[in-house]
Every structure is written in structure tokens, then in C-alpha cells.
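My structure is below; once you've seen it, I'll send some questions.
For this view, one protein chain was removed and the others were kept in their places.
== chain A ==
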Amino acid sequence: MGYTDPSSSRDLLGNRTLFFIFICAFAVVTLLQQILYGRNYLKRGLQFSWQNGEELANWTGTINFTDDGAVKSGSGTGTRYFEFYEGPLEYNSTKCLELRQDIIAVKVLSMVKQTELFDRWKSLQMCKWEMNVTEANLFKSTLSRCCNAPAFLFTTQKNTPLGTKLKYEVDTSGIFHINQEIFKMFPKDMPYHRSQFKKCAVVGNGGILKNSRCGREIDSADFVFRCNLPPISEKYITDVGVKTDVVTVNPSIITERFHKLEKWRKPFYDVLQVYENASVLLPAFYNTRNTDVSIRVKYVLDDFESQQAVYYFHPQYLINVSRYWLGLGVRAKRISTGLILVTAALELCEEVHLFGFWAFPMNPSGIFITHHYYDNVKPRPGFHAMPSEIFNFLHMHSKGILRVHTGTCSCC
């Protein structure tokens, strides 16, 4: 019954509404500023530390005491480790022990900020790396108990006799009968045995390899693994080398780039030819879709009378490896090929070096890098848990089980 101001409800753009909108706009602008400024602030901080890092990399014996460096070396004591830096520190020096402990102390990836982890990793770079034989042997013995690569990495005539009903890794209901024709494709026995090679290199395809000049060092390894048919043309040779002993091929690449090998086959053969005598390794029994394509690869190489061998991952080995890493905190739909290769390499080689394993959008110094060294195609999200895999590698590096290369190679 009471009288209400008729204009109050009709006043759409009146004083109160305008005022309200103004406040909202102000709030939004402030929020945006906060966000943008915050990020800029972060980046600036990173760039600052990167400049220092660069200096560190150029530090080759002759100590360059520019005014800038002198100021810095005076300013930070205790927190930063690179002042008065004279070549790589000895492995067993207290400082290095401390640095390694810093990384091992990070139990979970989410425990620290990524930048903080990067900083710790970067500081560790000035320490020499040495293999910790006891740690490595311990790790390898657990691996041999869970996975046993020297016997079960590939399907062989020994571990998959004729008539076996092979279970797929993913399609648990799917079963593949090993018939005479498939059986004949398998090698008699595993071509490699435990700790056969002195020094192995596992080359990932991370963008960190770009301009790393690690080619020579990779080629100097006794055995080189590569993932997913990477290009090793003239353009990339200085960064990634050419030597290849095992190259994996993802059937999805064959499906996309080579029409499942149902049309032309020569282009695929030509791509494989680049790796000369490298063995081709395929996850044929990962799921049912992969089988036909993978088996076709063997036919292609036979048809063109190539010397390259074709091997297939044993599905049970893949299951065991992913179960093992799940225990170490790698939660993903599927572990990456790189991780499988590293796991295999740890059993087949004495010393394992990782190149190009870095799955972050920026390198340890904070510079943005491409996803792969040859392109910038991002993977399907939520499929692999790359950061967590890399984090595990960093741990293992600190423990002395394997060595992760993330910087430029000084060799030659």
C-alpha cells in the first residue's frame, strides 16, 4: 500500500547503477593489473637470475671481474653459490652434497614453486656429476626384479612361444594369438643383455636440445636411444647428433603421416633409412589399433630388403614399468616412451645419460623454449605426466643413478 518512488525501479542508468558499474570496473581493472603486474614481476625476477646463469655458463677459467660481477659477488653471500666460481666443483665437496640434498629434499613436485626448483637445479649444474655406484646398483636391482628388460623388453621367440595368447596393455579384453607368421617376425632371443653397454644416451625430443650443441657428446655414447622418429637432418646434427641404435616409432605417427602404410610406403622407408642400421621399436601390442600398423612396418622393411631389425615392446614389460613408476608418483594415463626407454637403458647400460628431457615451457634459466627441438606441437593434455617424470629424473640425477643434461655441452 505504501508509496514507492516510481523512478527508483525505472532508473536504469541512474546515479546508483552508474556508481555500481564504476566500482565494478575499478575492481576489474585493479584485478587485471594485479595479475599482469604480478606476472611481469615474476618474469623480471627470472630474467635477472637468467643473466646470472648465462654468466655462469661463460665462466671458463679466466675469471672475468667486471664491475657488475664484482658488485654481485659482494652482495650475495650464502644464498647464491656461483660467486668465486672456479670451474666445476668436485662431486664430493660439501657444497655439492648440500645442493644435491636441496633437490632430493623436494619430495613432491608441488611442494615448491617451479622457479624455485629450477633455481636449485641450476645451481647444481656447477657440480661435477659422478655415478654413485651403490645407489645405481640398488636402483637397477629393483628394476630387474620388477621389469627385467634383458629378458622381457621385446617380444622374442623365447618369451612368447608359438600359440601364446598375448594380452594387450590397454585393451585388457583384447587378446592377440601368436601365429606362425607373427612368430617368425620375432627375434630368437633378446639381442641385448644386462649392462652390455658402457655409456648410453637416451635422447628425448625436448626443445631444450635446440642450440645445445650436444651432438658430439651424444654420438660419443656406445648406444643411443631415440624416441618417436625424430628428425636428425643436417640442420639438427650439431644439437642432437646422428648415431642411433634404437629408434621408437609411435603407430599414431604412421597413421597420421603415412596413411597407415596402406598407400605409399617408400616415404616411410626413406625416413627410416636416415637412421642407417638402427633397430625400429614399436609398441605393437599396446592396444589393438597399433598391431596391424606395427606389423606392417616389418613387412615394409622386408620388402625393401633393409637390414634394420624391427622389435616390439612386450606388453607385460610395459605394464610392469608403468606400475613401477606409478609407485614413484608418475600418475598418468600412460607413461611416455622416453620413460620406458630410460627404464630399459638403466638395465642395459652401466651409465645412462639423458638429453632433451625437459618438459617445461621454459628452460632452467627461465627462457621460453619450444616443445620439441624441431617443432612446437603440444601433446594432448592429460595424457602424459611429463613434469612428474622429469622431476623423477632430476631426483635420480642428484642421487647419482643417471645424468640429465639440460645445459649446453661444452665438449669440443
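We adopt the following convention: a residue touches a chain if its C-beta (ideal position, glycine included) is under 8 Å from a C-beta of that chain, and two chains touch if they have at least 3 such contacts; residues count from 1.
Everything below uses one rule, namely that contacts and distances are computed from a predicted model.
One chain of the complex is hidden; its UniProt record names it "Alpha-N-acetylneuraminide alpha-2,8-sialyltransferase", one of "Alpha-N-acetylneuraminide alpha-2,8-sialyltransferase", "Cyclin", "Cofilin" or "Exosome complex component RRP41".
When the whole complex is considered, the residue among A:E130, A:E262 or A:D375 that touches the unshown chain is A:E262. Of the listed positions A:E90, A:E256, A:E276 or A:D302, the one in contact with the omitted chain in the full complex is A:D302. Mapped onto chain A, contacts with the missing chain fall at residues 262-266, 269, 292, 295-296, 299, 302-303.
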